[in-house]
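With one protein chain removed, the remaining protein chains of the complex are shown where they sit.
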Amino acid sequence: MTKLLYFSWVRERIGLASEERDIPAEITSVEQFLNWLSQQGDQYENALTDAASLRVALDQTHVTADAPLNGAREIAIFPPMTGG
Amino acid sequence: MTKLLYFSWVRERIGLASEERDIPAEITSVEQFLNWLSQQGDQYENALTDAASLRVALDQTHVTADAPLNGAREIAIFPPMTGG
Amino acid sequence: MSDHPVKISIQQEQFDIQAETEFLVKKSPNAGALVSFSGICRADDTLSALELEHYPGMAESQIQKIVDEALAKWPIQGALVIHRVGKIAVGETIVLVAVTSAHRHAAFDGANFIMDFLKSRAPFWKKEYLAEGGEGSWVDAKESDEDALSRWDQNADRTNS
Partner (left out) sequence: MSDHPVKISIQQEQFDIQAETEFLVKKSPNAGALVSFSGICRADDTLSALELEHYPGMAESQIQKIVDEALAKWPIQGALVIHRVGKIAVGETIVLVAVTSAHRHAAFDGANFIMDFLKSRAPFWKKEYLAEGGEGSWVDAKESDEDALSRWDQNADRTNS
């Protein structure tokens, strides 16, 4: 099981702050993962449709779309950060 | 009469914070003024001997050694400033 | 970097700049310079408040990483980052970054650098609340904030990863 975390409007559109999911073994990159997750229901498709405006962290470290999942236990999806 | 003001170690060496003096009419530049003042006693000579380390303000505006006195009513002499 | 006083706090509560920076200065006895930056929820005709969301855990570790970069890059003595979360009204302070150093330019650069990276590399998101009532939209990231990172050369890449 992998812990998925959603923030900001990704959280609002999916309607969840976090959930646990089994990610199929054939999903090995961040890009594949986003594609797979967007097929899990309308709210996921709606939240993840604009991939260019999404950011992903694996185990709390930012990664790019081509990064391997590498068995991450925590995957977070969110829009570009607006701190400070 | 011109008001002369001394600060920092210039004040300490001359032994005065301020005084009023008549400056001779033939003294027309800052350089001439410093030269003339350094001849007004040992303490003046001692304070003003190192002209390169002195700064002068005429009526509260910094000037260089070749500036004309231009009838300034207040002349201040001090070492380089160390504010902040 | 254990010899550098560093405080990182993510909190809802307001805070006092004097008290927070005084503490940092006391722990940096050789510092002649303190530079602090406060990010304020600025007045706007339509805005009543911001709500700040963050990613607990990652927010702290990202800020620590940014502070460590600054400590490696400049002769900084100590650093303080307080980032508020939750509802923040117009006029209130959202974030405080303070840096102590023997050298004033290092303190300015360090605080400036930390702020630049906080803007785009620390997991916080801002939602607007409207003066007329109700929620507004999420604040978009600014391209200028992303561009600001390139000012810091090779460090931009290192903190990015």
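As written, the chain order gives the labels A, B and C, with residue 1 at the start of each chain.
Just so it is clear, a contact is a pair of C-beta atoms (placed from the backbone, for glycine too) under 8 Å apart; a residue touches a chain by one contact, two chains touch by 3 or more.
Treat the numbers as computed from the prediction; the structure is a model and nothing was measured.
J.: Would you list the chains present here that the left-out chain is in contact with?
T.: When the full complex is considered, the omitted chain touches B, C.
J.: Considering the whole complex rather than only what is displayed, give the residues of chain B touching the chain that is not shown.
T.: These residues of chain B touch the chain that is not shown: 5, 7-9, 11, 57, 60-62, 76, 78-84.
J.: Spell out the interface residues on chain C facing the chain that's missing from view.
T.: Against the missing chain, chain C presents residues 16-19, 21, 25-26, 29-43, 91, 102, 104-105, 107-108, 111-112, 115, 148.
Just so it is clear, only the chains that are shown with their structure count from here on.
J.: Sort the other chains by how far their Cα centres are from that of chain C and give me the top one.
T.: Using the mean of the C-alpha atoms as each chain's centre, the farthest one from chain C is B.
J.: What is the distance, in whole Å, between the centres of chain B and chain C, each centre taken as the mean of its C-alpha atoms?
T.: 48
J.: Using the average of all C-alpha atoms in each chain as its centre, how far is it in Å between chain A and chain C?
T.: 26
J.: Among the residues of chain C, which ones contact at least 2 other chains?
T.: none
J.: Provide the list of chain B residues touching at least two other chains, using ranges where the numbers run on.
T.: Nothing qualifies.
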